[in-house]
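Heads up, one of the protein chains got dropped from this complex, but the rest are sitting where they should.
The first chain written gets the first letter, and so on, giving A and B; residue counts start at 1 in each chain.
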Amino acid sequence: MTEEQNPEQVILTKLKDSFYNSADFVAKPISWWDNEVAILCFYSSIVNKADVERIMYFFKEHLRDDNMYWGESIYTSVIPLDEKQLAKFLCDGETIIVRLKTREMIRINLPEMAYRQTDEPASEHVLQGSREGLVENFDVNISLIRKRVKSHRLVVKQKTIGYETNTTVYYLYMEQLVDEEALQLVEERLDKIKVDLFYSTGQLTDYMEDSVWSPFPQLLKTERPDRIIASLHEGKIAILSDLSTTAIIGPTSFFSFYQTPDDFNGRAVTGSFYRILRIFSFIIAIFLPAFYIAIVSFHFEILPLELSNQIKSDIENIPYRPILEAVILEMTIELIREASIRLPTSVGQTIGIVGGLVIGDAIVSAGLVSNMMIIIVAFTAISSYVVPSTEMNSSIRFLRFPFMILAAFFGFIGIAFGAIILLIHLLNLTSLKRPYLTPIIPFNPKAIFKIFIRMPFFKPSKHPKSFSPNEDGKS
Amino acid sequence: MNIQLTRIQFFIIIFTLFTGFVYISIQTPIISHGKRSAWLIFIASSIFIYLLLVFYEKTYKYFILGKVTTMIYHLYWLFHLSFAVAYSMYIVSTWISPYTPKIALLFLFLLPSLYASLSRAETAVNVGIVFGIFIFFFIFFVLNAYEDFEFRNLLPIGESGWKDWMWGSLYSLNAYRNAECYLILRKFVMKDEKISGMPLFIFIFSLFAMFLFSILSVMLYFSMEEFNLISEPILYLLHAQEVTFVKRLDLIFVFIWVFITIITLINYILVVRLVHFQKVRKFAKSRIVIYHLFIFVIAYFIAKFESIQMIRQYYWIPFLVFGLLLPILIISWNKIRGRTIFDSSK
Partner (left out) sequence: MLAGCWDERLYKDHTVVSLVGIEGTYGEMKSYFAYPELQSGNSEITIIEANGIDVRDTRLNADLKVEQAMDLSMMSTILISETTAKDGLNKYLNVFYRDPTNSITAFLVLVEGNVKDYMEASKSWTTEAGEYFARFIRSKEEVSIVPNRTIQTAAAILYSDGMDLVLPYMVLKDKDKKRPELGGVGLFSKGKYTGRVLKPEQSRFLGLLLQERGRKIKYSTLYNERPLSFTILDVNRKWKFESPNTMKMDYELEVELEEFSDVGLRDVNKISELENFINKKITDEVNEVIEILQDEKCDALGLGNFLRVKNPQMFDDNWHETFANLEIQVDIKSEILKTGLIH
């Protein structure tokens, strides 16, 4: 034989070049039927090699291409050679056998990407009930959901986003139940995403939300499949991706951030009690420090005499204004929180104790901050962590700062001003063009009752009407 | 600009418009003029208002604002709103913030209203819901004074002469001074919502009950001669209450009342927008900003004790002119011509 290159060698070099000689890229000639030469290529890092090998053996031994659909099976398919698509398939973790003679590609779709086992979601603990959480894998996630809704009306649609990353995003909804307008909106917005790199759900939310600059999350994020299916049955849409364990659910109302599966796993009466407690905690978490500041720096006459003497003796010798006092403490708490999230779990707890106890005690005996302020700030912090949703929780913790400043400037009037701005903002806010403050607005007395009271299961047989269109006036 | 209102939304807006500005100040003129039979006078006036609104409900379709009448109403509303803002500012500065400059308070009142008016119309429509929450607080707080109620203050009713009755009823009617808003907003209610009959009665009755409750409770609490001194009896009553956790209930109520005033302002400006932008659609945003600037300037100049006291003295006129005579004139004129709003919108 001469040293003249075989056609397959040419193609091989070309292939390897076009994949920039990546270390995990494998392309090699193999012999196919009747001494025909074919080229096998795959990324060794993302392919389940053992299974591919078994399928190749099966193909070679048992199949011939004179039958119709000879190459079609669960994992495999045969399509004409197309170099552009080849790269895409390979990147998706497929193994491709290129038959030079017939110019066909045999695709073997057996990727093996790394993912975790399903686990209890760390940010959404429940006391009772399902402990399964989403993972970073399409098949596992959908199977977690499908096993809860055994209905063909559960529809999964998918979409690829990111020119470089080629990330798959998929959205789920229940046919016939889904809010059609919102669905259309989701599709439109997904189509509009034009980015090179797509790597986080945060990116996705920014594209999906109606007002990005609002401090309130307009889409519910969850890692719990049971929560997803509950939302799907209310006509909502869930968006998941392969990248993250977090699903985005919309359209959402403000109050759904305050509900947890625990309400429904527990008893109706206690469930209702804790629901009311959580709503109450929202008010405390936003207004309490501002209220206290307004009282001690503007309207102390509101205090009854006995209480006022306690407070007076407590704050008499504090060098700072109440607002500064509060900011010092709030900042300390935020720092402790931030530090304990970043640190490994075991150290994080230590930091919490050191920060909470030691700093708290020292700051009072040093006379920088009054005891009363510590009580107020600690109470507020606890209230803000009651919210089941981590996102809403950070929104609320952020919101109390503007209120504190307003209170320090104008007292009660400042708080009233802030509160009404907040109210108007909440009224303006929409989630996928549906009012955020349902069912308070549009006013629906029966549904309002449901916010506070968790009804027994046999009662709410109807789907909440909260998102039915045309209930609100249109301008 | 066009909106669709459900029955509840419509009633909430009207409720807010009727009670919002006047609720804390309406009692004094009624009682100091009507004397011991003030409550009876108020009941009589409310029956009149009910009949009037039943009439309006039947004839609202003839209420078409022409160029001149629109102008008149615009001027009246501008003045009315400025006065309401000035008065609220005056209350806030006497009750809680005596040293805060007028400009700062005006900003605090007008900025939220501007924000809401620049937002979607739904926002302004729905903002009144919060009102409901406050009513419960209010009733609870006022009933705290129960122990000091003197029921003999309500009698004898025979002491009031016809002059007392006349002035008492003029000021009582003033409680419903925004009756023209009913006519304006009525056509935006969805077609399939039933209003006449029972719903209207329940609505007027609840409005009347709110007012009567306030009048009765202050009459029971204060002696007749005190009304010559006290101009905001509800606030003063709360000022004199002390519960275990709060010593000054009036502060909380002023806080709530600021809320209510701003909401009323927002709703009122919604009405103004509805009338103004019915045909004009250009420069909507800048027009709203300019409107707020007008209110700002006028309110700044009338927010003085003297002017407020003087205007309050003559504030029985607006209802007679703008809530009663002018609408009836417009309605009968259009009835003769046979024009309704349904023709004119086409």
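Simple rule for what comes next: a residue touches a chain if its C-beta (ideal position, glycine included) is under 8 Å from a C-beta of that chain, and two chains touch if they have at least 3 such contacts.
Please read all numbers here as calculations on a predicted model, not as lab measurements.
Visitor: Can you tell me which of B:59, B:88, B:241 or B:264 touches the chain that was removed from the display?
Guide: Result: among the candidates, B:241 touches the missing chain.
Visitor: Which one touches the absent chain: A:25, A:75 or A:300?
Guide: For the chain that is not drawn, the touching residue is A:300.
Visitor: Which residue from B:6, B:19 or B:100 sits in contact with the chain not drawn here?
Guide: Checking the options B:6, B:19 or B:100, the one contacting the hidden chain is B:100.
Visitor: Identify the residues of subunit A touching the omitted chain, counting contacts across the whole complex.
Guide: 295-298, 300-301, 303, 305-306, 308-309, 311-313, 315-318, 321-324, 405, 408-411
Visitor: Residues of subunit B in contact with the chain that isn't shown?
Guide: Residues 94-101, 104, 147-148, 150, 152-153, 155-156, 158-159, 221-226, 229, 239-242, 247-248, 250 of subunit B touch the chain that is not shown.
What we mean here is this: only the chains that are shown with their structure count from here on.
Visitor: CA centre of subunit A versus CA centre of subunit B: separation in Å?
Guide: Centre-to-centre distance between subunit A and subunit B: 46 Å.
Visitor: Could you please specify the touching residues of subunit B with respect to subunit A in the complex?
Guide: 1-6, 8-9, 12, 92, 96-97, 100, 104-105, 108, 111-112, 115-116, 119-123, 125-127, 129-130, 188, 242, 244-248, 251-252, 254-256, 258-259, 262-263, 266
Visitor: Note which residues of subunit A are touching subunit B in the complex, please.
Guide: 298-299, 301-305, 410-417, 419-421, 423-424, 427-428, 435, 437, 440-443, 471-475
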